[in-house]
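This is the structure I have questions about; it appears just below.
Left out: one protein chain. Kept in place: all the others.
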Amino acid sequence: MMAERIGARMVALGDGFARGELDVTDDVRQPAGFLHGGALVTLADTVATIGAIGAAPPGRTVLTVNLTVAFTRPVRGGTIAAEARELHRGHELAVWDVTVRDGEGRLVAAVLATLSLRPWLTATGGGAPGGLSLTG
Amino acid sequence: MMAERIGARMVALGDGFARGELDVTDDVRQPAGFLHGGALVTLADTVATIGAIGAAPPGRTVLTVNLTVAFTRPVRGGTIAAEARELHRGHELAVWDVTVRDGEGRLVAAVLATLSLRPWLTATGGGAPGGLSLTG
Amino acid sequence: MMAERIGARMVALGDGFARGELDVTDDVRQPAGFLHGGALVTLADTVATIGAIGAAPPGRTVLTVNLTVAFTRPVRGGTIAAEARELHRGHELAVWDVTVRDGEGRLVAAVLATLSLRPWLTATGGGAPGGLSLTG
Partner (left out) sequence: MMAERIGARMVALGDGFARGELDVTDDVRQPAGFLHGGALVTLADTVATIGAIGAAPPGRTVLTVNLTVAFTRPVRGGTIAAEARELHRGHELAVWDVTVRDGEGRLVAAVLATLSLRPWLTATGGGAPGGLSLTG
């Protein structure tokens, strides 16, 4: 699994809230020595998705529809923490924001994510007749 | 390094153009069995950044300022390919788009990235006196 | 209507394609004398939405779910043109990009829009029993 692969981990989960952490090691750096944006997004997308699964009715799959990241500070080391918060819970779409901070509490990125709450979709091909795939 | 960690690889680089690939193995999936959004972003951000480094004047560090992904199709397996194209080249900022397709050529995500072209910034703390950090 | 209010106008519409224009007059400038970002977005959102309505099955309402703009060049005057192109057409969501250029053909903004294709939704409150509102 991707999150485990890079060491991203959940540390708290509540109603409309989720928090995760990632250690900034060489495994998640880019060649210039900073944390790779993709590693930060892996953490942010994971916490938002797990938060949204927790908030959704049973039997829903959560897929990210849209994700925007504003990077505010390059990260060299330490541990980053991502706090995800539900902004909106609809029938079909949810919106979460995620703030990512470094070990000194400074903002390193702000994320806005729109998530789809979908019935029945599985990677192995199940789902209702007629299909409810993201793409039709 | 993050890109190597998940198997993302560059396959072509030109003027205002870059292309990379990623195999969709268990290492980059999320628990529901689909490609993790963070893995897709790792590939997309890597190709856009390498493309922008190639297009920038010598001595510049490229850092992503903003990245938006519209996910259009969940990916179960195969190899995805990301093609990055320069839309704008300014003194301080560049804008690239990246289209990500699955092995059958179907769009799986569209990405818009704003990149900062910065002198002297290094992860080990160098830089010009007076500072040119992203954050002040 | 908003588009007419600021002088935004459609000039072409095809399958998966739409084009519109806006004159940069004082009505659409901000106090520093540049085109207001909101005016540019009004044009871009209008052409993408009209394009998506043209591409959707009959009886659908198109609502913008997510819109990202990367601004690349401040605009002082002349006429801007927005070209919208369909990147993805699903059952429930469509993705369009819009490139906005000034009178000399220079890119002034790149836009990525995710649009919802919804049955029955009207501003006056109609719709199917059980509701298909964007928000539940």
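Going in written order, the chains are labelled A, B and C, and every chain counts its residues from 1.
In this section, a contact is a pair of C-beta atoms (placed from the backbone, for glycine too) under 8 Å apart; a residue touches a chain by one contact, two chains touch by 3 or more.
From a predicted model like this one, the values you see are computed outputs, not experimental measurements.
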item	value
Per the touch definition above, residue among C:18, C:52 or C:67 touching the missing chain	C:67
Hidden partner chain, touching residue among B:30, B:46, B:68 or B:99	B:68
Those residues of chain A which, in the complete complex, touch the missing chain	66, 68, 70, 72-73, 87-88, 90, 93, 95, 97, 99, 107, 110, 112, 114
Residue numbers in chain B that touch the chain omitted from display	65-66, 68, 88-93, 114, 116, 131-136
Contacts of chain C with the absent chain, listed as residue ranges	1-3, 5-6, 26-34, 36-39, 41-46, 49, 61, 63-74, 76, 106, 121-124, 133-135
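As a working rule, only the chains that are shown with their structure count from here on.
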item	value
Separation of chain A from chain B, taking each centre as the mean of its C-alpha atoms, in whole Å	18
Centroid distance [mean C-alpha coordinates] between chain C and chain B, Å	26
Residues of chain A engaged with two or more neighbouring chains	65-66, 68, 133-135
